[in-house]
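The block underneath contains the structure these notes are about, expressed in structure tokens.
And now, chain A:
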Amino acid sequence: MTSDLLEVADLTVDFGAVRAVDGLSFTLAAGRSLGLVGESGSGKSTVAAALLGLHRTSGAEVGGTILLDGTDVQQASDAELRLLRGARAAMVFQDPLSALDPYWSIGAQIAEVYRVHTGSSRRAAAERAVQVLDRVGIPDAARRAAAHPHEFSGGMRQRALIAMALACSPKLLIADEPTTALDVTVQAQILDLLHELRVEHRMALLLVTHDLGVVAGNTDRVLVMQGGRAVEHGPVAEVLGAPADPYTRELISAVPRLDARRAASSVAAGEVLLSVQELRKEYPVATRGLFGRRERLAALDGVSLDLHRGEALGVVGESGSGKTTLGRLLVRLLEPTAGRILFEGRDLAHASERELRPVRRELQMVFQDPLSSLNPRRTIGDAIADPLRVQDRIGEPQARTAVGELLERVGLPADWYGRYPHEISGGQRQRVGIARALALRPRVLVCDEPVSSLDVSTQAQVVRLLAELQREFGLTLVFVAHDLAVVRQVSDRIAVMRAGRVVELGVADEVYENPQHPYTRQLLAAVPVPDPVVEGDRRVARAVLASASAVQ
Partner candidate 1 sequence: MPSSASNPVWRRLRADRAAMAGLAVVVLLLLLAAAAPLVTALEGQNPTAFHNELIDSATGGVPIGPFGGASARHWLGVEPGTGRDVLARLVYGAQVSLSVSLGATVVQVALGTLVGLAAGLGNRLADTVLSRTMDLTIAFPGLVFAISLMAVVPGSFPRPVLLMLVLGVLGWGGTARLVRGQALSLRSLDHVAAARLSGARSWRTARREILPGLAAPVITYAALLLPGNVTAEAGLSFLGVGVRPPTASWGQMLSGATTWYQADPTYVLLPAGLLFATVLAFTLLGEGLRTALDPRAKSRLRRTRSRRSRQVAST
Partner candidate 2 sequence: MSKSRAVAAAAGFALLAGLATACGGGAAKGSATAAFDPATCQGGTLTVLAQQGQGKFDPAELYTSGGGKVPTLVFRTLTTRDHTTGGPDGAKVVPDLATDTGEPSQDATVWTYHLKAGLKFEDGTPIRSADVKYGIERSFAPELPGGPPYLRDWLIGGEQYAGPFKGADLPSIETPDDSTVIFRLTKPEGDFPYLATATQFAPVPRAKDTGTDYQKHPISSGPYVVTSNDNGKSMVLERNPYWTRSIDDQRLACPDKIVYTSGLDSAVINQRLAASSGDDARAVSGDTDIDAGILARLNSDAELRSRVTTGYFGATQYLAFNPTVKPFDNPLVRQAISYAVDRQSVINAVGGSAVAKPATTFLPDQPAFGYTPYDYFPSGPSGDPAKAKELLAQAGYPNGLSITLSHATSQTDIGPAVAAAVQEALGKAGITVKLDPSADDDYGTRTQLPSSEPGFFISGWGADWPSGGPFLAPIFDGRQILTAGGNFNSAQLNDPQVNAEIDAANKLTDPAAAQRAWGQLDAELGKQAWTVPLYHPVYKRLVGKDVKNAYVSQWNGVYDLSRISVK
């Protein structure tokens, strides 16, 4: 036991009356890694912060013992804690943009940490900063060290934060959702970097994440949390391969599998219902010069595709690929800069709001953020009834009946008409959003990242609901998402987007099993799979792919 770098016993954290962490105990030996997994609100990040005594300033009450590298975090003085923080145990945060001081250059921030802990000269500290930046793969590190955080991309910022953690060669690295804000390909790079560094410096790693796939490839052991308690704790292969706890089982089964084929669609795809041709959407960016022309950025750069009646088209891509823009253009929330949007033979590309009004009922949308898509000041019943009132001019009794039916259909109690959005959970709000979209019985339903802000277990339910509804109403579904596994669950065909273009379009199973475009291959290789063995292989495959693309 004494060889363990970190010993946590009976840890409790209370925020006022709320117990966020309840009697948690675990150990982590030097050089080993532990994954802390749980859905939002499970208390996993609270644990991470407690390890470095960061709750001292937040007013939370921490109980139990934390022994980190021989220091009793609970009993240590502020000065002793400072010696621990950053030097022997360093932390990598979720959102690297806000985690770095916007006013300081990256190099200066790393150098400051180094100086505080080593007392070295400014020069030596600056050199060290460049050295670690170089190590985490920042190209031209000596020059880039002078840059400010906002001048870095998301992935680069996360690398910089890892460099900062690395600066004093700590024995323990605590990574709190280090890749959640990143695209899947960048996530893979960062995880691979962490893995490499851990091996190289023999650091212990505590990885906090909601993603079982991320745990699989990067930790030896895993601890599953729910509601502040540990429900299962063991070697990663055991927990993921043969979960003992029902909650863990449920969690793992809810994770969408990239390799799971979709049950054949019951609706036969019919004629072309909606077709876009050479669709282009530009946004103005900063003006150049005094009177200079506004520079324009193309969010969508010439996309053409046909949507057949009753089919489900999945659109995947990383952030900035233009997939959301495409989704919003399809329902004409945006006006395209160029190109055509043909719906039943009519070009809607530049139709006025008045001309669109009758078509609106055919084209509906489910939005990503269930909170902002519902007016906080109106009841969910009103939200669902509004389209009916506008389009069908129905009276109140009919509206109530219709809303009740719709609520029931999406799995909510029929008498929830008078509830407000803030009174219900995220998954329930998304069901309300779906009910509203279905109220007018549209023919086309565009879902823009409908499940990305939901926990895994809820995600699966909503996806299942959408699939059911598509069958039932004979919907033509466009499912826009960044998560390739989720998309595969509902799509007949897949469009892969990158930088405003569709790079690959094909039948789902073909795209997933035999991707043609290198980008699609890269994308698929980056998706973490909750299976440690598979993940090991994929890491190797990624390395091969990366060197291949480097050669290109």
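Just so we're on the same page, a contact is a pair of C-beta atoms (placed from the backbone, for glycine too) under 8 Å apart; a residue touches a chain by one contact, two chains touch by 3 or more; residues count from 1.
On the choice of candidates, all candidates are chains of the complex that A comes from, given by their letters.
The structure presented is a predicted model; accordingly, all values stated were derived computationally and were not measured.
Note on chain A: across the options 1 or 2, its touching candidate in this complex is 1. Listed in rising order, the residues of chain A touching candidate 1 in the complex are 328, 331, 333, 353, 356-358, 360-361, 363-365, 367-369, 372-378, 383, 386-387, 390-391, 420, 433, 436, 440.
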